[in-house]
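The complex appears here minus one protein chain, its other protein chains still in place.
== subunit A ==
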Amino acid sequence: MAAGPYNYSYIFKYIIIGDMGVGKSCLLHQFTEKKFMADCPHTIGVEFGTRIIEVSGQKIKLQIWDTAGQERFRAVTRSYYRGAAGALMVYDITRRSTYNHLSSWLTDARNLTNPNTVIFLIGNKSDLDAQRDVTYEEAKQFADENGLLFIEASAKTGENVEEAFLETARKIYQNIQDGSLDLNAAESGVQHKPSTARGNALNSDQAPSKEGCSC
C-alpha cells in the first residue's frame, strides 16, 4: 500500500513541442506505454499522459502535455506552455525543415515558459540513420549554443526515450535542490507533496497562506 501507484512526492509538468509529424505523440506513447504506436493520428489540440518515475529516490509524477504540431493549433498549444517545468522540443533527423523551425519553437518556449524551465532538444527517428538529413554534430552545436540538453532518440525502437524524459526530470530536480526553482509558486510546473502523510499537519501548515491569497 505504501508504494502504491498514486504515491509520489512531486508532480512535474512537461510539454512536448515541435513540427507536425516529428513523432511527439509517439515519443509520449513510447514513454508511457513502452510501445511504438504505428500510424498515429494527428493530435487534435493537446493530449496528455502521465507516468511515475524515480529520481534520487524520490517518486515523481510526470504530467506530460503533448501538443499538436499543426500550425492551425499553434494558438491553442501556446496556452499550454505556461507552468511547464520541462519542455521537450522535438525535430525529425530525416527532415531538415523540422530542424530549421527549431528556432521559432525555441522562441515560443523561451517567451511563454518561466526562466527555469528545462528545455530538452530531441532528434527523433534515430533508427532511420540512412535517411538522415541533420547531423548529430550540427544539432549538438545548436543545443550548446542555446543552452539546451540534447539527445537523439527513436520512438520506434525506444532508444534514448527514457533517458530524455528522465534526464529532464533529473535536471528539474537539481534545480529544486539548488533552490533555483520556487516550489511555493503555483505555476512553477512542479508541485510538491509533503511526505508527512497527515492531513492535520498539512492543514495547519497551509492555513496562513490560504488566508493570504483568498483575496
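Going forward, a residue touches a chain if its C-beta (ideal position, glycine included) is under 8 Å from a C-beta of that chain, and two chains touch if they have at least 3 such contacts; residues count from 1.
Keep in mind that, in the parts below, contacts and distances are computed from a predicted model.
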Given the choices "ER membrane protein complex subunit 4", "ATP synthase subunit gamma", "Cytoplasmic tRNA 2-thiolation protein 2" or "Conserved oligomeric Golgi complex subunit 6", state the protein name listed in UniProt for the chain not shown.
"Conserved oligomeric Golgi complex subunit 6"
By the document's definition of touch, the residue of A:P41, A:P115 or A:G179 touching the omitted chain is A:P115
If the hidden chain were put back, which residues of subunit A would touch it?
1-2, 4-7, 11, 13, 44-46, 48, 50, 63, 65, 71-76, 78-83, 112-115, 182, 184-188, 191-194, 197-200, 202-203, 206, 210, 213-214
